[in-house]
Every structure is written in C-alpha cells, then in structure tokens.
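One protein chain is absent from this view; the other protein chains keep their places.
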Amino acid sequence: MRFFSDNAATAHPKVLEAIAQANRVDTAYDGDALSARLDDAFSDIFETRVRAFWVTTGTAANCLALAALCPPYGGILCHRDAHIEVDEAGAPAFFTAGAKLILLDGPGAKIAPAIVDAACDGIRKDVHQVQPAAVSITNATEYGCVYRAGEVAVLGELARSRGLSLHMDGARFANALVTTGDSPADVTWRAGVDALSFGFVKNGGLNAEALILFDSSIADEIAIRRKRAGHLLSKGRFLAAQILAMLEDGLWLANARAANAAAQALAVAAPQRLVYPVEANEVFLQVSADENARLRAQGFDFYDWGPGEIRLVTSWDQESDDVALLAAAISAL
Amino acid sequence: MRFFSDNAATAHPKVLEAIAQANRVDTAYDGDALSARLDDAFSDIFETRVRAFWVTTGTAANCLALAALCPPYGGILCHRDAHIEVDEAGAPAFFTAGAKLILLDGPGAKIAPAIVDAACDGIRKDVHQVQPAAVSITNATEYGCVYRAGEVAVLGELARSRGLSLHMDGARFANALVTTGDSPADVTWRAGVDALSFGFVKNGGLNAEALILFDSSIADEIAIRRKRAGHLLSKGRFLAAQILAMLEDGLWLANARAANAAAQALAVAAPQRLVYPVEANEVFLQVSADENARLRAQGFDFYDWGPGEIRLVTSWDQESDDVALLAAAISAL
Amino acid sequence: MRFFSDNAATAHPKVLEAIAQANRVDTAYDGDALSARLDDAFSDIFETRVRAFWVTTGTAANCLALAALCPPYGGILCHRDAHIEVDEAGAPAFFTAGAKLILLDGPGAKIAPAIVDAACDGIRKDVHQVQPAAVSITNATEYGCVYRAGEVAVLGELARSRGLSLHMDGARFANALVTTGDSPADVTWRAGVDALSFGFVKNGGLNAEALILFDSSIADEIAIRRKRAGHLLSKGRFLAAQILAMLEDGLWLANARAANAAAQALAVAAPQRLVYPVEANEVFLQVSADENARLRAQGFDFYDWGPGEIRLVTSWDQESDDVALLAAAISAL
Partner (left out) sequence: MRFFSDNAATAHPKVLEAIAQANRVDTAYDGDALSARLDDAFSDIFETRVRAFWVTTGTAANCLALAALCPPYGGILCHRDAHIEVDEAGAPAFFTAGAKLILLDGPGAKIAPAIVDAACDGIRKDVHQVQPAAVSITNATEYGCVYRAGEVAVLGELARSRGLSLHMDGARFANALVTTGDSPADVTWRAGVDALSFGFVKNGGLNAEALILFDSSIADEIAIRRKRAGHLLSKGRFLAAQILAMLEDGLWLANARAANAAAQALAVAAPQRLVYPVEANEVFLQVSADENARLRAQGFDFYDWGPGEIRLVTSWDQESDDVALLAAAISAL
C-alpha cells in the first residue's frame, strides 16, 4: 500500500479523457485552442487578469518564475527545507544564472516575517554581499503546513516594503486551499504574490503544471525563458487539456479534499506522534525503527524521514481501505 | 488541409493507449518499470549498450547532450540553419552556460567535412578565440535532406581526429532511416556519434523524446542535468510508455514511411520546383506569391519560407486524399 | 622594431608616477579619494553627468556593459570581426549568461544602419528566435576605421526606435576622436550611446580601463557585477590614479595623436597597398609572402593578418626613427 509520494499516484480518468479528446490536429506549441483558454480559465479562478503558462514540472514552474523575479546577482529568501533548496538539484541557480538561495529557519518549513526581516537586516548593503531580490514560500509547505491568506499578506507587505518579489511554490496549492478555505485570490495576488507555481501533477494530473503570473509585466520574458529552457512543448494542447480538465467543475479541489481527508484519517490515529500539524496531505510521524519495520511488514510503503521519523503522503486516489488499515496499524503500534 | 508542421499532427492511437495503460501507481520520476525498460529497448535497436533518457522536447534532448559534450567555454560547430541555432531561443547557450555555436554553410543544411576542417583551421589555437569542442549535425536536416551512414562516418572520423564530440539531432531520425535504409547503429555510434536526440513527437508521439547516449560516461551527468533543468518529470512512466509504444513492432519506422511517402507524392508533382531533394518528410518548393495564394485559397496550410518559397511538411497521419489534392494542385499551378 | 600591438607598448611615465603617488593608505576597493574623483573627471569630458568605473581590461568593460544592457536571452548585434566576437574567448556569453552575438557584415568592421535594419527584420518576432536587445559598435574599429558622430547618431536613433541599447567599445576611443575632431559627447551619449568602454591601456595606461555609463540607471548593477566578476580590486586607487593621470592635461589625446601620426607616416608610404583607410593607429597592408619576409628580415615585427596581408599597429611611444625606417622599407618593397 503506497503512502510514499503523491508523485506516484495515478492520473485522474478525466485527465486521460481530456488528453484523448485533444488528439486532433491543431497549431503547434502553445498556439492551439486549448492553450488559448488558460489565461481566461485561471483569471476566473483568481478573480483578476492573470497570465498562465503550462509546463511539465514544478521545478520548471518555480525556476522560470524565480529567473524572472531575481537577477543573476540577487538572492532569494526561502526556507532551509524548501523544495527549491533541497530537491531541485540546484535548478534555481541554473535558471537564474547564479542567484543565491538565502536560507531561513522556521517550524513546519514556514517562514515568519521576523525571520525575513532579520535575514535582510543581517546583509550589509554593499556590493560584497548578495542582496535579496525575492522571497519564495511554499504553500502547503514541504511538511504539510499551510499559510493562511493573512499570513501571506504580512509577508507580501514586508516583501513590498523591502523591494522584494514574492513567489509561491504551490505544488500542493489545492491541498492548502481546501484546508484554509481561503480564496485563490486572497492567498496570492491580494496578499502580494507575484507568481505562483500551481501544481496539478501531485493532485491527479499527468504531466502538466501551471505557472501563474499576477505581474503580467514578466509574461513575455517567461514565454521566452520557457522556450529557452526546452519547456515549450510542440504539442502543448495535451498539457492545456489536462489543466482544463482539472479545473472543470472544481476537480482540483475535490481531489485535494480526498487526499487531505485521507491524511486526517491517519493523523487522528496517532495525534501524539505527529511532528507537524497535519494541514494538507502529508503526515510526519515519530516512529521507532522497530515500529517502522512493523508497518513495512504489513505492506505499507512510505518515506523514512531521518531517524525515528516517517513521512506518509496521501493522494487523491488513495484507497480508503488502505487508509483505514494504515490508521489502524498506527494506532496499534 | 494541414501541411504546416509535423508538430501539429496527432499522436498515434497506440501512444494514447500506452499512456492509458501506464496509469497505475508506480515509483516516481524515472524509477518506474516502464522507464527501466528504455535502456534495453534502445540497446536492441542500436545493437550495443546505450543509455536512454526520456525528455519532453527536442530542445531539451539536444541541449542536455551539448551541455555534457561541450564545456561552457567551448564551441559547437553546426550548420547556420540548424534548429539549435535558429529555433531554440538560445537554449544551447543556456544549457551549456555560454558555449558558442560556430556556424557553417552547406547546401540542404548539411555539413561537409571540408567545411568543418576549414572552420577549425580558421580558429587560432590560443585563449582569445573559442576552441571547438563538438560538432552537431541534424539528420534529417531542417531542409529534409539526409546523411548516409558513410557521410556521418567521415564526419565522425574527422571529429575524433580533432578531439571533438559528435552530436546528432534526430528530431526526424526515423524519416532519415527509412530513406537511406541504414541501420540505426551504422548511422550513429558506428559512425562516431556520441549522443543522439531521437525524436518521436513529430512522428506520432505525444510529448516524449529520447536522448540516447552511446558514450555512457556522460550518463550520470545527463541524469543530473535533466533534473536540474526541470526535465525530470515526476510521472515519467507516461513518457516511457509513449516511447515503448512507438518502438513496438517498428511503429516509429512505419509512421516515418507514411510521412515520407506523402512527401514523395508531393515531390513528384513538381520536380522542377524543388529547392532541395526530398529525402524525408519535408518539401520545399519555389512558388510565386500568386501561386502561393492560389494554394491557400484551395485550403492548403503551409509555411512561407522566405519570398518565393514554401515549406510543406507531411506527417504520419496525413490524409492520402489531402496529399493527392495538394499534389494535383501543385501540378496544376 | 615593434609594430605588433599597442598592447605591447610601455606605460606612460606619468602613469607610473601617479601610481607611485597613490601608494598611501586609503580606503579599500573603490572607496578611496582617487576613485571618488572619476565620475567628476569623466563628467567634465563628456559634458554631462556620467558614472565611471575602473576595470583592468577592455573585455571586462565591454562585457559588464553588455550584461547590463542585454538579458541572458537577448541578442547583441555586432560586426562579425568585432573584438567581442573574435578575441574575447566568449566572454560576452559568460558575462551575460548566454546572450547571443548576432553577426553583421560591413567594410572596415563598421556597421551600416541598413545592415542593422535587415538583421532585425530577418528575425521572426516569436519565442523561438533570439530577439536583439543591444547593438555594440567599436570605435575605432578592429581595422582602424572610425565612426563620425553623425554616423553614430544614425545608429543610435535606429537603436532607440527598435528598443535596442547601444554600446561602444572604445578600446581605441582616443585614436578615433583625434581623427574626427568630434567631441566625446557628440560621438557618444548625444548620439545615443548608453555605455562606453573607454580604453587607456593601449594608449599609455598600465592596467586601467574605464567603463562609462551615460545611462546611470544601470550603475548599481554594474557595481555589483564588477565585484561578482572579480573585477573590484582591493587597492583600486592604483587604477584610478592611472586614469586621472591619463586624463590630466589631455595626455590621452596627445598619446593618441602620436600613435595616429605614426600610422599616417606608414600609410603614406604605400597608399596603394592599404586594405582600409587609415583613420586611427592601425595600418593593414597587402604584401606578398616574399615582401613580408623582407620586412621581417629588416627587424620589423608585426602581425600576419591572413595570407597576403599584414597589420601594423603604432603606439603612443613609437620611436620616430623606427617609423621612418619602416615607412622607407615599405616604400622600397
């Protein structure tokens, strides 16, 4: 039973259907009819005009955005455990031509405004030290914690006051939203976010993610950088189709609700073992090596997150029986 | 009727089927069962052990290879009309961190050995001039011309003697092979090719291309660079599935034969108008502005290739009726 | 007798004196009293407020400017024989993170407006092709030809109308000015130049060049990029001292006049052999291999510029006897 990663989950049948239906001749690259609908579709969701770009990975979405928001000689403030720092093979440095990730601490991989302030204040304002140009936050975070709209707004105000851009890595954006109940607009552009990596692949998509720009002044640059990075697919309609299918009738939110509910079912089974509050679809538990082995012996697959800690990730397609079995197994430890 | 681009064509139904069948839980990234079969599958085709990497675009395949074959301070000899020079938005410079494309002339976008020699000889051997480190050829070329195995072998020998790596952009590799009858092995590694961008998307694929390494010493680096460029998809099995479907029972060759046959049907309709010999699935014709307009008025869509010249590209799924109509229309001009 | 390169010449005694006088304790980097005088000194010369940065090489000056004027994904229009293309080891690609030099033809390594126009018009306005962002011209050119203020102004107007920045490589700026009689202002910012690499080393300096910004909005970025490229010397006062010495009492102009006069003395010795008009301190002559050998046998050292052509470069410190001897030797061929 797989609790290893939402990257390992299946694609939603409607996504596959949409791909099949997109299998007709159309203009190449992003000139097709489906791709042309993306701006409108996301503008509806965000209640403002946005520019939307399909890409195939969160790394591409994150790093294209950062490259437009931070010059090669600038710094990007992010959490020490952020995906862009830990799990993207240095892609931010590649896409930005050498910008520096300035690492911040904070519980649950969340960044507190005071930490951002302190980091900025600690940098001499001269040419010898890399000056920050952007902040990147992850929502939900790598530890399944969420930022509420109000929290983002404080960071957004702080960023603006210091002349910093604000990027949100939303690989699990849907999972955050269904927890907080915030509107997509409130937690992003109304809170000062300039660009959002809007994840679909962990949430039922096949291989399409979206980069949403609230600051349309960088749209042309993003279009060029996407091509230059080899991320402008020639049959882009198959990506657009996936995204539109996910957006239709709120499938993206329904999927996230399913995944989050599964996580909650696990969380309540062992509240005393939780390393972080469970606010999305990830559950981090303290388990001994022996307990770990016992869970594995029962057929549960998950990620060892350092000694004495495991990560369980639930997906939109998680079998409820599996969840119940694992919840029981955890309780029984 | 579309003769605009093979990028606009449909995906083959077997490719879609394969995607649907790959929609099961499996390990993320390229750790899945399908991705694990790629090395073997391509090794069979090339009659030697190769390493194969899926990516989603030819630009990614080309530029990952070039980044591994050429240092940032090196030069890559290629034709002036090569895709990497003309149509990839400077991606080679991005992926290589600044390597220089050294542009060569030659009919049909083919590079002759003497031109490579002359270019190398014209570069002073000092630190002030960029020294060549690699050669990149396209087969079939941007003008639909092909390199025979013997021609590649001469270039390969030349490259080796000068310490240069050899890359082949095979966006239309299948189209070249079915024309020449050369074996995949003969026109690549036996002829000195170090890395091949093996195209599928123009030939019935959906969004999967392959990068084939005959020099396995760069495989680890390619794996890292693919991730770093945001090209390691988390559900890679959907790419592997496409490629395996294309390879099964020689679908890739059958598709190319169909596309090439359509091109031949057009070529014979106007032999006196051909700008280049038609050796793959592209037909470049001399037509006046008036003739151009007449063709368009009959519903044919194609690319204007400079004044007085048009490009017709045929695809694996080209309707034979459309081809016959266009052939007749051309004859009737 | 050396006619090989003005890079091989001596430093002017006043430059050495200035270095010796700068040998006192002062603030490090460019915080010293001498460096602080540069903006004013160059502002006087250019009759407008400019920002001036010392660097140690023309390559650094050129490429720092280009990095600020052109994004990584942009193109820089320059002559095919420009120093930045031919003799800087790909430094523009390094500093800009991959911008593309778009090469233009033109006699004497000068760029004509029509050629710039044609090049721009030949680039499709899409994301597949690299879009130009800047023009770089060299004055005096690599072949010792000069742009008059009016010529630059036409290029400047053209650049502005197309949204391109304009950079001037003035490694031999002084040599150009003393020929044309143009004012420094007229041939630069009044003609639309945004940044000038103002050369001193070929003209009597030791190891200090200046980068002059007429567009002060990029000054902060240039300061950072200079540091980041390892070009912010810790005892910068020794560079500032050189530059101030060169500027004092017009030494830079006097030196250029001396070098140009020597070139003219050679030019008049063989008007029929001149490959280009002699407008600065370089003389390109057609000489046979046999004639070449005879000159060398008499002790003259120069650069073979391809078959049948030689380059003579005169310097500020050229011995008039040497010049007379060479002029006579050329006449006698």
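Letters A, B and C mark the chains as written, and numbering starts fresh at 1 in each.
Methods note: a contact is a pair of C-beta atoms (placed from the backbone, for glycine too) under 8 Å apart; a residue touches a chain by one contact, two chains touch by 3 or more.
Nothing here was measured: the structure is a model prediction, and the numbers come from that model.
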(Q) If I consider the whole complex, including the chain that's not displayed, which of B:F3, B:Y73 or B:F302 touches that chain? (A) B:Y73
Q | Of B:V127, B:V268, B:A293 or B:A332, the one touching the omitted chain in the full complex | A | B:V127
Q: Quick one: say which of A:V127, A:A159, A:A176 or A:L312 touches the chain that got left out.
A: A:V127
Q | Contact partner of the left-out chain, one of A:A11, A:A41 or A:A89 | A | A:A89
Q: Name, in rising order, the residues on chain C that touch the hidden chain in the full complex.
A: 2, 4-5, 7-11, 16, 19-20, 23-29, 55-60, 63-64, 88-91, 94-95, 201-202, 206-207, 224, 227-235, 238-239, 317
Q: For the chain that got dropped from the picture, name the residues of chain B it touches.
A: 71-73, 97-98, 127-128, 131, 221, 223-228, 232
Q: Spell out the interface residues on chain A facing the chain that's missing from view.
A: 72-73, 75, 86-90, 93-94, 97-100, 127-130
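Heads up, the rule we're going with is that only the chains that are shown with their structure count from here on.
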Q) Which chain would you call central, comparing Cα centres to the global Cα centre? A) B
Q. When chain B meets its copy chain C, do both sides use mostly the same residue numbers (more than half shared) or mostly different ones?
A. same
Q | Between chain A and chain B, centroid-to-centroid distance (C-alpha), Å | A | 34
Q: State, to the nearest whole Å, the distance from the C-alpha centre of chain A to the C-alpha centre of chain C.
A: 49
(Q) How many angstrom lie between the centres of chain B and chain C, each centre taken as the mean Cα position? (A) 42
Q) At which residue positions does chain A touch at least two other chains? A) 224, 227-228, 232
